[in-house]
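Left out: one protein chain. Kept in place: all the others.
Letters A, B and C name the chains as they come in the text, with residue numbers starting at 1 for each one.
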Amino acid sequence: MEVNILAFGQIADITAKREWQIHDVRNTIEIRKKLEEEFPLLRSMSYMIAVNKKIISEDVQLEEHSTVALLPPFSGG
Amino acid sequence: MEVNILAFGQIADITAKREWQIHDVRNTIEIRKKLEEEFPLLRSMSYMIAVNKKIISEDVQLEEHSTVALLPPFSGG
Amino acid sequence: MEKTSGQKYGTGLKEHLHKNVFVNGAISSVFIAESISKHSAKKIIGAHSIFLGQVRNDVINGNEVQAIDYSTFEEMAQEKFQEIREAAFKKYSLTCLHIHHSIGRVNSGEINLFVFISSVHRIDAMEASAEIVERIKKEVPVWGKEIFEDERYQWKINS
Partner (left out) sequence: MEKTSGQKYGTGLKEHLHKNVFVNGAISSVFIAESISKHSAKKIIGAHSIFLGQVRNDVINGNEVQAIDYSTFEEMAQEKFQEIREAAFKKYSLTCLHIHHSIGRVNSGEINLFVFISSVHRIDAMEASAEIVERIKKEVPVWGKEIFEDERYQWKINS
C-alpha cells in the first residue's frame, strides 16, 4: 500500500523534502514510528497529523493513496 | 446678564435659529422655562442642556456669557 | 488652553477639528488606504482594527434614505473625542488611534465613520474598537438628518 506524505514548516526542514510516498504502513501509529526512525529529530517536535486533510486525535487506518500531512503548530494570521 | 444659546439638530428646526443671546436668566431652570414659553414645541422634546460644553444633570447657576447648548439625542457614528 | 466660559460657537478650534476628526462629506476609501499605508513605518504594530460606519438606505414609512446630513457642536465634540481617546490609551495598550467622522451630506453606501486602532497585540485594538465606537455613538454631540427622495427628512434616532 502506498501513502502520500506531506511535510510543512519546521517539519519540512527536518525531512528535507515536502512530498513523498511511503509503503507498507497500515495506520498512523506505524507512520509515526517509521518517520521518527528515519528522522530522529521528529521525536523532539510537537506536530499533528492530518489524514486526507482532517486532523486526527487517535490512530487511524490508512487506505491506498491516503494523504498524511505532518503539521507543526500553526503560526499564520 | 447675557447668556449665549446654541441649538442643534431637531431643536434648531423648532427654534429656527442656531445661535442667539438671552438676558435676565440666572440658572438653567429659568432658561428652560423661558425657552419653552417662547417655543412650546420644546415641551414635547427630549433634550439635554450643556453649560460651557458640559452636560448638566441638575440646575446650574449661569455666569455672564455662559454658553448654554440645547442638545437633542445624539445620532452620530 | 480654551476658555471655559463665554465660548462662542465657531472659534478657531473649528479649523483644528476639521483637520483631525471631522471630514467634509463622505470618507473615501483612498483616504482610508493612505491612513493604513502611513502605519507601515511603525513596525512595532502587529494589528489594526478598523471600524467603518456606512450610511444605509433604510426604508422608513415607505421612503428610502438617500443620504444623511451630519451636524455637530464642534467644540464640545472635540473635547469628547479627546476624552474618549485618553480613556482608550489609559485602558488598552494602543500604538495609535485615529477617529474620523463626516460632517455634511453622506449618501447611502458611503462611509461616515472611520475608527482606526493599532496595537502590538491584536486583543488590545479589537477590544478598544467596540468600546470606542459605542462611546462615539452615545456621547459625541453629532446629529444625523435622514434625507429622503423628495428632500423631506427626519432626524435619525440611534438604536
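Here is the rule we go by: a residue touches a chain if its C-beta (ideal position, glycine included) is under 8 Å from a C-beta of that chain, and two chains touch if they have at least 3 such contacts.
Owing to the predicted nature of the structure, the values given are computational and were not obtained by experimental measurement.
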Taking the complete complex into account, which shown chains does the hidden chain touch?
A, C
For subunit C, enumerate the residues touching the unshown chain of the complex.
29-30, 32-34, 36-37, 39-57, 108-111, 118, 120-122, 126, 129-130, 133, 159
At which residues does subunit A meet the chain that is not included here?
4, 6, 8-10, 13, 18-19, 50, 52-53, 63-67, 69, 71-77
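The rule is simple: only the chains that are shown with their structure count from here on.
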What pair of chains is linked by the largest number of C-beta pairs in contact?
B-C
Cα centroid separation between subunit A and subunit C, in whole Å?
51
Just the number, please: Cα centre separation of subunit B and subunit C in whole Å.
25
Intercentroid distance (Cα basis), subunit B paired with subunit A, Å:
73
Per-residue multi-chain contacts in subunit B, two or more chains:
none
Subunit C: positions in contact with at least two other chains:
none
